[in-house]
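For this depiction, one protein chain was excluded, whereas all remaining protein chains were kept in their positions.
Here the chain labels run A and B in written order, and each chain numbers its own residues starting at 1.
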Amino acid sequence: MRARQTTWLRSAAGIAWKDLAIEWHSREIVYTMGFLATLVVLVFSFALVAGQDSKLGPGTIAGILWVAVLFSGTVALSRTFDREREGEAIRSLLLSPVPRSAIYAGKLAATSCIMFFVELVVTPLVGVFFSAPVAEHAAWLALQLLLGTIGFAAAGVVFSAALLRSRSRDALLGALLFPVVVPVLMAGARGTTLLLDAEVPDLDPAVFWTRFLGAVDVIFVAVGVWAFEPVAVGE
Amino acid sequence: MGESPLPEYHPPVTSSQNNAPFAVLLAVSAVGFLAVPFLIVLAPIEPTMGIIQKIFYFHAPIAWLLLLSTGVCAAGSIAYLFAGSDGGDRLAHASAELGVLFGACTLVTGPMWARVAWGVFWTWDARLTSSLLLWLMLVAYLLARRYGGPGAKKLSAALALFAAADAPLFYVSVNVWRTIHPKTTVVPSLGWPMARVFLSCLLLFTIFFGVLLMLRLRLEKARVALAELEIAHEDAREARS
Partner (left out) sequence: MNGELSLEGIGKTFGRHRALVDLTLSFSAGEVAAVLGPNGAGKSTLLGILSTLVRPTSGRVSFAGQTVLRHSLVRTTIGYVGHEPGLYGDLTARQNLQLFANLYGVPDAHQRVDQMLERVALADVRRDAIARTFSRGMQQRLALARALLHEPQILLFDEPSSALDPAGAAWLAEELARERAAGRLVVLVTHDLDAAAAVASHLVILRRGRLAFDERRSAGFAAPEVRALYEERTHAR
């Protein structure tokens, strides 16, 4: 019996499933990331809200949400790769015939799912804390968050993999990732602002930014797939 | 047991062949350094903004060098990541350093102009912001290289790829976001007397960039030669023991 090569899709799915199964088991990332995201939102509200009656504008609320996503997202990224490092599981993965692009895709899918799940919980909280109409264009908002998450993770998976054995991993991941994902942050915050703003007449500008996020995703995933292989193998 | 002499060591051929073009570029740069202040002073004064407009003659070329550095860094990183070219890695490192240098100059001269032209040092408009972000990414490149641990070179190379992908994304934002920065179309609308000063500055600054890049690469080559010398010395010692 000789081992066959399994299909690319099945390999990627297997790897994504593995990360999600681990997360289902321990729920560690979801809890810590969710908690951190909520705290970021709260910290911002304490810092920005002046008095009891002052209300934050849609731009500020959208900004707070996206910043919370970004900061807590780095937790998801570093933890999913920590699991590869424990017990050198990453070596077993790299030794298998699975193409590196499938490993990248699997990791990207799993990280995005976990992050998106947390966002689905934190966004209603934001709506409650700031009396923001998050339910009004919920589908578009969810789409923006999903696309933004994918873009963030597309770059994040590459850097997290490269920093796997680095001592300064935690210090560097955010420092390197945040400048790169600024287009995601800009488009996401602008798009969400337009969704939350009651005075904006139609959805067209918001739709534009959503499409822009999609375009950024395509570019980042393309660069990410390309850059992941040389980075993951190490020496 | 006496010490036997070290084996013959032949140093790698450094770019002695490159000396002629390098010398020419160096000479042009030196002349340019002397000539540019005169060119700028003698250029016609723009009626609306006055003398401060002349910052444009070196601010814009330096901003161009920031962009050029990013491109060269990305190209070198691609060569390193996909063809295993160490020369590409050295090129990327050198141009990232130059990019940080010229980027810093851009971010200092830009606000000088902004203060006089628009009354504030910083406006968060898209062009200034994109330059800041590009500069930050090159700084991040150097940080990644220094502190990235065992995979530092590959990490920074991957970062350079993303930085290059981001540069046009920022540029697109210029045309979508509200901006008070003069749009790109300002260059064709220059009259010829101003345009020729601008173009000469652009050319001379680019040559200057090339000279600095070559100098930096020579430094790296010398380091590599030194490392090889050390290894040859080790080999000799091994052979004796």
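Observations
By our rule, a contact is a pair of C-beta atoms (placed from the backbone, for glycine too) under 8 Å apart; a residue touches a chain by one contact, two chains touch by 3 or more.
The model shown is predicted, which means the values in this text are computed figures rather than measured ones.
Residue A:Leu94 is the one among A:Leu42, A:Val67 or A:Leu94 that touches the chain missing from this view. Although one chain is not displayed, subunit A still touches it through residues 1-6, 10-11, 14-15, 18, 21-22, 25-26, 83, 86-89, 91-99, 233-235.
One chain of the complex is left out; on subunit B, the residues touching it are 84, 227, 230-231, 234, 238, 241.
Everything that follows uses one rule, which is that only the chains that are shown with their structure count from here on.
Interface of subunit A with subunit B (complex): residues 155, 158-159, 162-169, 171-172, 175-176, 179-180, 182-183, 186, 216, 219-220, 223, 226-227, 230-231, 234-235.
Of all residues in subunit B, only 81-82, 133, 136-137, 140, 143-144, 147-152, 154-155, 157-159, 161-163, 165-166, 169-170, 173 touch subunit A in the complex they form.
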